[in-house]
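What follows is subunit A.
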Amino acid sequence: SAEAKYTIGVSNTVQGNGWREEMICAIKAQALASGEVTKLNIAHRNTDAAGQLEDIRNLISAKVNAIVVNPADPAGIMSALEEATKAGIVVVAVDQAVTEPSAYIISNNQEQYAYLGAKWLFQQLGGKGDVVYMRGAAGASADSDRDKGFKKALAEFPDVKVVHEVFTGWQQDQGKQQILDFIATGSPFNGIWTSGIDNVIVDALVESQTPLVPVVGADNAGFVGQLNSVEGLVGAAVTNPGSIGGAGVTLALQILNGKKPAEQTVLVEPQLWENATEEGKAKLKSVADPSLSPEWPVSISIPEWTTYTKDQIIACKGPGE
Partner candidate 1 sequence: MSNAATVSQPVPFGRRLKRFMADRPLIPLIILLVMLVVILQILRPGIVNERWLANTVKFAIPLAILAGCQTMTMLTGGIDLSVGTVATMSAFIMATQVVNHDPAVAILIALVPAVLIGLVNGIGVGVFRVHPLIMTLGTSLIGTGCLQVYQRTVIASGAKIPPFLAWLGTGLTYGVPNALLLFVPIAVLIVFTLRRTGFGRLLYAVGDNEGAARLSGVRYWQVITALYVISSVLAGVTGLLYIGLIKAPSLSLAEPLVLPSVAAAVIGGTSIFGGRGGYTGTIIGALILTVLTTLLTILQMPEGARRILFGLIVLFVTAAYLRIIEDR
Partner candidate 2 sequence: MTTNPLLDATGVVKTYGAVVALRNASLSVLPGEVHALMGANGAGKSTLVKILTGAIRADAGHILIRGEARDVRSPADARRAGLLPVYQEPSLIPDLDVASNLRLTDTPVEPFRAWVRELGIPDLDIRETARDIPLAVLRVLDLARALAVEPDVLLLDEMTAALPANLAEKVLEVVRSQGDSGRSVIFISHRFVEISALCDRATVLRDGETVGVVAIEPGVEERIVEMMLGARIEKTRVAARQASQAASPGDSRPRLGVANLRVGTKLNDVSFDLANGEVAGIVALEGQGQDELLAALAGSIRPSGGTIEVDGKPVKFAHPADAIRAGIAYVPGDRTEALTMQRSVRENVALPFSSALRNWGPINMAQERSRVVSAIERLQIDTRAQREVQRLSGGNQQKVTIARWIAAEAQTILCFDPTRGIDVGTKQEIYKLLRELADQGKSVLFYTSELEEVQRVCDRVIVIFGGRVVDVFPVELADEPALMRAAYGLPCGAKEDVGILADIHSSPVAKP
C-alpha cells in the first residue's frame, strides 16, 4: 500500500495552543510518512461545536475519504459525523471521545490523565495535606473529564483537602497571577495539581521564594525541563501526547485499507514521569528536549501508531507542501 490515494480531512477547534499545534503537525507528518495520502484538508480555527459542524460538512462537500476530528464536544457534532459515515467517509475522533457510534475513536484518556497525576501527588504528600487544584477552562469537556479523574483520586485519599480551586482557562498569564495571588494570602499548601499550565506555576514559586511543593503538570517541554533542572523541585509530568493526531491518521488509513480495529475505541493510556525516584529522574532526562518549543509536549510520537521522524514533525509539512 505504498501509492498515495486518499485525501484526509481534519477538523480542530482550538488554535494558537502548543498542544493543538503539535497535533496538527503530527497529522501532517504522519500523512506524509505514510505515503498513502495525497492531500490534507485541514479546518483549524477557534470555534465551537456548531462551527465544527460547519467544518465537517464542508469536508464532506470536499469529498474527503476520511476525517480526523478533535471534537469540540463529544455529543455536539454527532449529526455531522453521522452524515459523514453515511457518505462513506471514515471518521476518527482523536484526543476526546465522541458519542456517534459509527465513529472510531483514538483518544488520550483524560480521566485517567487526571487520576494518575492526582494520585501520585496525594501519595507524595503521604496521603495528607492541602492541595491547590488548578483546572483548565470552565465548561470545556476535557476539563470536566479531568475533574472526574481528579475527584476519583481525591475520594481515595480522605485526608487530602483542596484548599484552592481555580480555573486557569489554560492561560499561562492567568495561572501565574492566580497562584501568586494565592501565595500572597499566606495560606499554607502542600502540593499543586495543574491541568497543563505548569511551568509558569513553578516560575511563580521560584520567583516568590516560596518553599517548593510537589507540582503535577503535563509533559510540556518547558515543564519537563524544569523537572530536570530546578533545584529542589519535586514533580510529575503526565503524558498527554499531541501526537495523538498522527495516530488518528494511522487508524484512519488502516480502516480505509480494510483493517478495522477490534474495538471502536482505542485508548492511549497516559504515562507518568516523576523526578522523585532515581529511575524516574533517568526517564525524565531521557525524554527532555530543550530544543522544543516549551509549549509542545515532549512525547512527539506514539510507538506503534506513528512512523514519522522527529525532523518530519518539526518540519510540520504535509503531503504536497
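Quick note on selection: all candidates are chains of the complex that A comes from, given by their letters.
By definition in this document, a residue touches a chain if its C-beta (ideal position, glycine included) is under 8 Å from a C-beta of that chain, and two chains touch if they have at least 3 such contacts; residues count from 1.
Note that the coordinates shown come from a computational prediction; the quantities given were computed from them, not determined experimentally.
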Judged by that same contact rule, which candidate in 1 or 2 sits against subunit A in the complex?
1
Which of the residues in subunit A end up touching candidate 1 in this complex?
15-18, 21, 25, 138, 164-167, 169, 171-174, 176-178, 180-186, 199-200, 203, 207-208, 221-222, 290-296, 314, 316
